[in-house]
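Only one protein chain is missing from this complex, and each of the others stays in its spot.
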Amino acid sequence: MSPRRRVATDYPVDDGGPLLEVEDLTTAFRTPRGRLVAVDGVSLTLQPGTTLGVVGESGSGKTVLSRSIMRLLPQKGTETGGRVVFRGRELTPLSRKELRQIWGAEMAMIFQDPMTSLNPTMKLGRQITESLRYHLDMSRNEAREHAVALLRSVGIPTPERRLGEYPHQLSGGLRQRVTIAIALACGPRLLFADEPTTALDVTVQAQILDLLAAQQRERSMTMVLVTHDLSVVAGRTDEIAVMYAGRIVERAPTKVLFSKMKMPYTEALLASLPRADRPSHTPLKVIPGRPPDLVDPPKGCRFAPRCSYAQDKCLAEDPPLREASPGHVYACWFPVGTPAGRGALTANGRAAGAAPADPTLARSSP
Amino acid sequence: MADLVVEPILAADEVRAEAAGARPRRFKLTFWLAAGWMAAITFVAVFANLLPLPPPNKPLVGPPYSLPSWQYPLGTDELGRSMLSRVVFGARVSLEVGVAAIVIGLLVGGFFGLVAGYYRGKLDAVISAVANVMLAFPALIFAAALVAFLGPSLEVVILVIGVLSIAPLTRLVRATTLTHAGREFVLAARMMGYSSRRILFREVMPNVIPSAISFALVGMALAIVLEGALSFLGLSIRPPQPSWGNMIAEATQYLTQDAWLVICPSLFLFFTVLALNLGGDTFRAVFDVKESAL
Partner (left out) sequence: MTAETAVSLLDVEHLVVEYPLGHGRKVHAVSDLSLSVAEGETLGLVGESGCGKSTTGRAIVQLPRPTSGAVRFEGTDLTKLGGDDLRRLRPRLQMIFQDPISSLNPRRRIEDIVGDPLTVWAPRGEEKGEAASRRKAKVAEVLDAVGLDPVAVGGRRPHEFSGGQCQRISIARALVLEPRLLICDEPVSALDVSVQAQIINLLEATKARYGLTLIFISHDLAVVRNISDRVAVMYLGKICEVGPADELYNEPLHHYTAALLAAIPEPDPDVDPSKHVALEGELPSAVEPPSGCRFRTRCPRAEGRCAQEEPELRELRPGHTVACHFPIEAPVVEVAASAG
C-alpha cells in the first residue's frame, strides 16, 4: 500500500537521522489561578521504527506532551516554548494550514475514549474516507474500497456493512479498532496512542495492543504509547520515559528501566502496583500524598515531599537530568541502588521510628 | 505522615486547566451593572409612592412633548404628564408581573417537576403529558381569551403569565432532577435508608435550585416582555394607568412628533430584560464552575 501523497514531502532528513526531536518543550496554560506549566522543558529523541512509552499519572503532563508535540492544543490561553523537529523539519513555526497537511498524513493520534473521538452523528464510512479524500485525493469509490480494506486489516468482521453504521452500534473494542483504522488510513510515520486501552476490558486491551504492534511492524511505523499503566508498556516498548509534574524524570530502554531504575518515583510506582501474579493480601507499598500543584510547584525536586529517600538537599535544589548509562537519564540526588540512595533511605528510616499511623500507608501481612 | 487535607485545590488536571481558563470565577463588570440596574429599578418601583414625583396620571405637569431637562428628567408626554413618573409606575407593573409569574412558576412548576423527575413512572407520565399540553397551547391566544373572559386588570395578567410559566419550569426542573437523581449520592442516600421525601427535599432539591433560579431569572425577563406585548395589544391594564407596554402602544401614534415617547419606555424595557438575562447567565456560570471544579 503506497498511497499517493498530495503534500510535497520536502523533508531534509529521511534516513539515518532521528524521526522526532523535541528540545526543551514547554507548555503553559493561563488559568484563573495563575500560569499552569503542564509541560516543563521536556526533551526527547525518537528513532524511526521504535516504540516509546510515556508513563505518568494524571497531572504528570503526558497527555499535554503528546498534544504539544503534534501542536494540537487550542491557541487561546496557551503558551508554548521549545522546538519540535519532525523528519528534519521544524514544526514550531508552521501555520495551522501547514500543520493540517501533516496531521493524519504524517503524524496521527488515537485517543482514550473511542465514543467521544468518533463523531456520533456521522456514519463510519464517511469518517474514514474523509481523511483519505483530503490527504490522498482519492475518488469516492477508491476511498470506499480503501476503507473496506483498512477495516479488514484491523480485524473488523463484515467491513462493508460497518461503513454504513454509526459508532454507537459498535462495541468499545470495535470502535477503538475503527479509530485506529482512521488514524492509520494515510500511512502516517508517527502514531501517538494516548491511553488507547484504558477504557477497555483487559481481553480487549490485549487484542488492541496486539493490533497496534502488528500494524507497527507492517508499516515500519514509530509509535508513542502514552499510559498510566506500567504493565502495559513493559512488554511492548523499546524505551520508556517516566513523567512527573510536567517533566521527564527518568528515561531508559525498557529492560534497563525495570532492572536498573534510578528514580525513587519509578521504584515507588512499581511497588504500589497490585500484581495478579503475587499472592493475595500482598502488602502494597504506598506513595503518600498527592502530585504537586503545577501553578505553584515546590522548590527543589518536585517529588521530594512524597519521596522516602528525600533529604534536605532535595527540598532545596532541583536535581538536573544526568546520564547513568547510554540512553538512561534520570534526575535525582539520591538515586535507587546507589550508596547515596541507600544511605538516604536508612537515615529516613531511623528518623521515622515507629510505624506510620496512617492506615493507608502500610498494612501488615496477615 | 498522614495524608491530610492541606490545600483545597489539588494538582490541576491538564485538560481541566484549559476549561477553567475559559470561565471566570469571579463576577464580571457586566454582572455588577446588571445587578445595579435591577436594584435601582426595584427600589424605585417599591418606593414609588414615597418618591418626590408628580402623580403619573396628572396632565399638564409641564408643557407637552418636553424633552428631558433638569425640571422634567425624562420629559413629558403628549398630555404633559411626567415621563419619569409614568416610567416608574410602569416599572412597578412590570416587576409585579415578573416576580409573581416566577414565584407561581417555581412553586407550582418546580414542585411538579421535582416529583415527576424523582418518582418517574405513571406520575411522571401524567405530569409530563399535562405540561406538554400546556406548552403546546398558544400563549397569546390563551392570554387573550382569559382577559376577554375576566376583563383586563393587573391580577388577571399576573394569573395568565403565572400559569404560562408553570409548564416550562416543570420541564426544566424535571430534567435537572433526572440528572441529579441518577447520581450515585442519591443511591448512597437510599442505601442509608433515608425516606424518599427526605432524599427528594434534602438531597436532590438543593442541587436543582440553582439552575431553576437561573432559568427563572430569564423567565422573568420573558414575563415582562409578554406583559409588554399584552398591554400593547390592549389586553393588560388599561390606560391611563401606565405600564411600559401600553406606554409604547399609545406613543406609536405620536412617533413622528416625538419619538422619545416611544424610545423612553422601550429603553427601560430593554435594559431590564437584558439585566435579567445577564443575571441568569452569570448565576448559572458561577454555580456551574463550582460543581465542575473537579
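First chain written, first letter: the chains are A and B, and each begins at residue 1.
Following the convention adopted for this analysis, a contact is a pair of C-beta atoms (placed from the backbone, for glycine too) under 8 Å apart; a residue touches a chain by one contact, two chains touch by 3 or more.
Keep in mind that this is a model prediction, so the values were computed, not measured.
Undergrad: For the unseen chain, which displayed partners does it touch in the full complex?
TA: Contacts of the omitted chain with visible chains: A, B.
Undergrad: Using the touch definition up top, pick the residue from A:R87, A:R162 or A:R236 that touches the left-out chain.
TA: If we include the chain that is not displayed, A:R236 is the one touching it.
Undergrad: I'm checking contacts with the chain that's been left out. Which of A:E160, A:D210 or A:D296 qualifies?
TA: Looking across A:E160, A:D210 or A:D296, the contact with the absent chain belongs to A:D210.
Undergrad: In the full complex, which of B:S66, B:S82, B:T176 or B:N207 touches the chain missing from this view?
TA: Going through B:S66, B:S82, B:T176 or B:N207 one by one, B:N207 is the residue touching the chain not shown.
Undergrad: Of the residues B:Y119, B:F142, B:Y194 or B:Y254, which one touches the chain left out of the display?
TA: Going through B:Y119, B:F142, B:Y194 or B:Y254 one by one, B:Y194 is the residue touching the chain not shown.
Undergrad: Which subunit A residues touch the hidden chain?
TA: Missing-chain contacts on subunit A: residues 57-58, 171-174, 201-207, 209-210, 213, 228-232, 234-236, 254-255, 257-259, 268-270, 272-288, 290, 358-363.
Undergrad: List every residue of subunit B that touches the chain not included in the displayed model.
TA: Touching the missing chain: residues 2-6, 8-10, 183-185, 187-195, 198, 203, 206-207, 290-294.
Throughout what follows, only the chains that are shown with their structure count from here on.
Undergrad: Per the centroid of Cα atoms for each chain, what is the distance between subunit A and subunit B, given in Å?
TA: Chain centroid spacing, subunit A to subunit B, equals 49 Å.
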